[in-house]
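One structure is given below, encoded as structure tokens.
For this depiction, one protein chain was excluded, whereas all remaining protein chains were kept in their positions.
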Amino acid sequence: MNMKTMITRLGTFLLIASWCTAVQAAGGATPPPKLDWSFKGPFGVFDRAQLKRGWQVYNEVCSGCHSINQIYYRHLEQIGYSSEEVKKLAAEAEIPAGPNEDGETHEDGEVIVRAGKPFDKIKMPFQNDAAARAANNGALPPDLSLTTKAHPAGVDYISAVLTGYKDPPSGYKMNEGMYYNAFYAGKQIAMPNPLSDDAVEYVDGTKASAQQMAVDVSAFLAWAAEPEMEDRKRLGIKIILFLIVLTSLLYALKRRIWSDVH
Amino acid sequence: MAGSTTDQKVEAENGGDTETRRDFLLISTVSVGAVGAAIAAWPFIDLMNPSADVLAMASTEIDLSSIEEGQSITAMWRGKPVFIRKRTSEEIESASNVEMMDLKDPEQDAARVQKPEWLVMIGICTHLGCIPLGQKTGQIKGEYNGWFCPCHGSHYDTAGRIRKGPAPKNLEIPPYKFIDNSSIRIG
Partner (left out) sequence: MTAPTWKNPLVKWVDTRLPIFTFMHHDLIDYPTPKNLNYMWNFGSLLGIILVIMIATGIFLSFNYTAHVDLAFDSVERIMRDVNHGWLIRYLHMNGASMFFLVVYIHIFRGLYYGSYKAPRELLWIIGVAILLVMMATAFDGYVLPWGQMSFWGATVITNLFSVIPFVGDKIVIWLWGGFAVDNPTLNRFFSLHYLLPFVIFGLVFLHIWALHTAKSNNPLGIDIKGDQDTIPFHPYYTIKDSFGFGVFLIIYLGITLFTPNLLGHPDNYIRANPLVTPAEIVPEWYFLPFYAILRAVPDNFIDIFGLLPVIIDAKTSGVVLMFASILILCLLPWLDRSKVRSAKFRPIYRQLFWIFLADCLVLGWVGAKPAEGTMLIIGRVATFWYFFHLLILVPLVSKYEKTRDLPESINASVLSKRTEIQVPAE
């Protein structure tokens, strides 16, 4: 058996196997529609204006319930804010100051706070999971740092869920305190529709339709999950080009060295 | 990696033209491979440099507006205590009227401050690294009314200069800048 036949056969097996897998994968919740994101593909980059709008949506809407634990204020410089702007953004948040000189963290029953600094984590809405559940009918709003990496459909899934609220089909049995959303696993979600037209007033003047906000905040969350994406792709293109040159040279040298064997 | 495998000692059995071409090919392949290996080493080396979260803490901004004349605060910067004192005019005067020959580590008071009333220095005794006393009212300030290190009895004056005791040098001044009249950035 020669190499070609072997490779062809192996290829056929893999093809069949992957086809079967693809057939299997469809099922469960409605698959989210694939949107055209600026950061898709090997050359795609984030749209900084969109990320800033997305941050605004997160900050003004989502952050009421959802933490974004892996992001620090200083990270916002990466989406186009200057260090001065970041300082101001951070200072708007009240961060628990920790024990004071007398070892106290509370004063008159209130947590002692200080203004946020760029090196602080983005302020968390609740002190702990139990507090988050208590405020949300027992449901825990998940942390948003890695949402697009934590779902197979990624960023498309987030934007689909945010725009997927509908009235349940007639006769559909809804559980108490749940909302119908075809894109969510089980089609019932504990989060009420968070976005309505003009829920925020965009700084850059873009019309804040619910659809626009959903897409913007999804892009922001994609950045939050993979802030290294642009560096990664840029490096990738350089490295692959370099390796093609090196490998071609190695192949030419191999041919030459082997020319006296066959 | 690829570079090391193609050694220079390829036997050239083939004559003339082929040989030079192979040599040229060999040299360029080894060079490109060596460049690749060198570049590949960089991410590993760079990984050990201070990371973004460490660098974010490398400078500290301090609001001075709440400090009154004759009062000191201790701030933390890169894991070390920084003494910040708003000096009284008497302290400034006594610090600037010292003869250089009386000093172990001669330094003008003016060279140790950016604004005469604000003295900013690292609060670690230059002898063996203890934290000198004198920051809080009521603490011993030593014979020169500045700071006193209780470990081995070093006395510092109102400019933080060593005057008496085993310490060899004045208290160190960290790099700092006034952002505006009432706040500084250390580092």
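Order as written gives the chain letters A and B; numbering starts at 1 within each chain.
Just so we're on the same page, a residue touches a chain if its C-beta (ideal position, glycine included) is under 8 Å from a C-beta of that chain, and two chains touch if they have at least 3 such contacts.
Everything numeric here is computed off the predicted structure, so don't read it as measured data.
Contacts of the undisplayed chain with visible chains (whole complex): A, B.
Touch with the chain that is not drawn comes from one residue among A:48, A:87 or A:151, which is A:151. Touching the missing chain, out of A:51, A:65, A:79 or A:250, is residue A:250. For the options A:52, A:75, A:117 or A:187, the residue in contact with the chain missing from this view is A:75. Residues of subunit B that touch the chain left out of the display are 1-2, 5-7, 10-11, 33, 42-44, 46-49, 51-54.
Touching residues on subunit A toward the chain that is not drawn are 1, 3, 9-10, 13-14, 17, 20-21, 24, 42, 69-70, 75, 142-143, 145-146, 149-152, 185, 225, 227-228, 231-233, 235-236, 239-240, 243-244, 246-247, 250-251, 253-254, 257-258, 261-262.
The definition used in the following text is that only the chains that are shown with their structure count from here on.
Separation between the centroids of subunit A and subunit B, computed from CA atoms only, is 38 Å.
Residue ranges of subunit B in contact with subunit A, taken from their complex: 2, 6, 10, 13-14, 18, 21-22, 25-26, 28-29, 32-33, 36, 52-53, 56-57, 61.
Per the touch definition, subunit A reaches subunit B in the complex via residues 72, 74, 117-119, 242-243, 245-246, 249-250, 252-253, 256-257, 259-260.
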